[in-house]
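Have a look at this one.
Missing here is one protein chain; the remaining ones are kept as they sit in the complex.
A and B label the chains in the order they appear, each numbered from 1.
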Amino acid sequence: MNAVEVNNIVKSYNRGKPQALRGLSFQVQPGELFGLIGPDGAGKTSLFRILTTLLLPDSGAATVLGYDTVKDYKIIRRLVGYMPGRFSLYQDLTVAENINFFATVFNTTVAENYHLIKDIYQQIEPFKHRKAGALSGGMKQKLALSCALIHKPQVLFLDEPTTGVDAVSRKEFWEMLKKLKNQGITILVSTPYMDEASLCDRVALVQHGTILDINTPQGIIQNFGKPLWSVRSNDIYRLLNDLRAHDATYSCYAFGETHHITLKEDDFPIDIIYQYLQSKRHESIEIQQIKPNIEDCFMALME
Amino acid sequence: MKQFLAFVTKEFYHILRDRRTLFFMFGLPVVQILLFGFALSNEIKNASIAILDQSKDESTQALITRLDASRYFTIIKTLHHNNEIESVFRRGEVKLVVVFPANFRQELLHTNATQVQLVADATDTNTATTIANYAASIIRQYQDELLNEQKLPYTIRVENSMLYNPQLKSAYNFVPGVMAMILMLLSALMTSVAIVREKEMGTMEVLLVSPMQPLMVVFTKAIPYLVLSFVNVIIILILSVTLLEMPINGSLTLLLLECLLFIFTSLALGLLISSATHSQQVAMFISLVGLMLPTIIFSGFMFPIENMPKILQIISNAVPARWFYEIVKSIMIKGLGIDAIWRETLILLGMTVFFMGVATARFKVRLEG
Partner (left out) sequence: MKKSVIITDKLTKRFGAFTAVDAITFEVTQGEIFGFLGANGAGKTTAMRMLCGLLHPTNGRAEVAGFDVFRQREKIKQHIGYMSQRFSLYEDLTVRENIRLYGGIYGLKTNELKTKSDTLINRLGLNEEANKLVRSLPLGWRQKLAFSVAILHEPSIVFLDEPTGGVDPVTRRQFWDMIYETANAGITVFVTTHYMDEAEYCNRVSIMVDGRIEALDSPTGLKKTFSADSMDEVFIQLARKATRND
């Protein structure tokens, strides 16, 4: 049995507005760390709300642990943990009050499942008498995750847990998810950050309510299918315009200090591009073939 | 049960940590009672009046003495002619002129058909009516005494319109009204805002995805407000009895039970509002405009319902505060028991059940319909 199964889910909010979800389908295996990757407005939150029984789909069906999200919503609510996109804890209650409250709501106690949250909770325990509203972004997240885990859920839904959090906290957060996965919890996590894809077992790239691709991160990269070149010179802005102006260029996107280009013909000699840039008086030109990253793939799939 | 307690505790934390709201909740009743009891009183003391006595007999002298002695009036002028009346009003010197016709006592004793003319400055209608009523009441009292002295075989009793409140104390009107207002405000507004806040903060989302009965989430939020409202009732009653010298002529237990019922009515309205709104601002707006205004206008404590156009009188029947106001007045002032107010009580009960039912039916177990 799949931990999560989504069959052709369609969801729209207002007539006249584009559909939020346009017939999505995918499965998540038990114990998998599954990433839903896409920009704001791709439909990630709508999908999570349908799976956590908070919204009804217009058509299509979904099951969580074999239970139907519409009919069996009461059972699902007992078995899953959910961390919504915004910080959804009581800001005027302390860390300890929050966690105790949610433990009681889920008919358990902090002591009973302490082993589950220990790694995470220990980091915020020194501040347990502080009001949740006064915590830093990273600590708020840890508290929210502890609260979502306190009842030992079988499936964990995390909606954009790393949005607005600094790089260190994000890294720590993903390390925590790895540990939870090792305890056998199925995790669905959504994120707008492409670089987080590589940390998942499998990812679905979503855009405008449709899935562009579903695969392992390596699989998605292997499917890129074209040679990708990274180009740099001393004048990065002029370089961008010059590369885009060249007839052989298929796509050219800025990637920090270099630009990533693909060519219309795979076997086009790259030396010609080099000479072209020299003729445009670029200096310290470097061109090398590189392995695409998820962001390259996402942009290629968007076309 | 443990869940229930955890919820109620949590709710108390919210309230107790929000100092401003807490202050508002307990400060407001006190301020209202003091304001309405003293500052905004429609009682009139030492109003300036003038007398035009065209009879100058024993009776008019007695009446003039009584008027002057009363704490409501001070006679500042004695007029001698009808045409002086308008000028004293125009100069704003007096609020009322009492005109005794010629042969006042004679006619009073023999024909029993004399009249006193009370001319009031009606630019301020409320004051004019009140003053005229005071004067009329003093004159009627005198008339009664006179009739008794004469030991006539038949006496004409004039229905005293100042029944139950012979001193015309305005607190008698305001206290029940303020109670209705405060309870509406606390129970309905605060509850609806507290529930909608959970929606706004996103915590409702987490609570919905939990084994909690969704309705329990909502009902437990109402409990602290029930308690706080009840504490407020007691504060208001203590203030009224000690500071405003309000009597509680009827049964205190019955009064408290009726207050409890009205608290439930207000809570039900609060739940209804919260089921229909998604932002605290909207909830507050609906509570203020949709509940507070009708409470002030239609409960009868500011504007007498009998004086309203028919259509507004009919509308007033739908306002719970109207019935509550009746009940409180009946118990506190008239000292009546349940046999006199069972009808009003039943109406309130019916409304409560209805609102509660609609709120429950409208409650969503998901984020949308």
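Rule of thumb we're sticking to: a residue touches a chain if its C-beta (ideal position, glycine included) is under 8 Å from a C-beta of that chain, and two chains touch if they have at least 3 such contacts.
Please read all numbers here as calculations on a predicted model, not as lab measurements.
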Neighbouring displayed chains - absent chain, whole complex: A
Sole contact to the chain not displayed, among A:Ser169, A:Thr186, A:Ser233 or A:Thr262: A:Ser169
Touch criterion as defined above, residue of A:Pro30, A:Gly60 or A:Pro192 at the omitted chain: A:Pro192
Interface with the undisplayed chain - residues on chain A: 38-42, 127, 134-139, 163-169, 171, 192-195, 207, 236-237, 240, 253-257, 295, 298-299, 302
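Rule of thumb we're sticking to: only the chains that are shown with their structure count from here on.
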Euclidean distance of C-alpha centroids - chain A vs chain B, Å: 60
For the chain A and chain B complex, residues of the former touching the latter: 49, 52-56, 73-74, 77-78, 80, 82-93, 97, 100-102, 104-107, 147-148, 151
Touching residues on chain B, where the partner in the complex is chain A: 2-3, 6-7, 10, 13-14, 17-18, 201-203, 205-212, 365-368
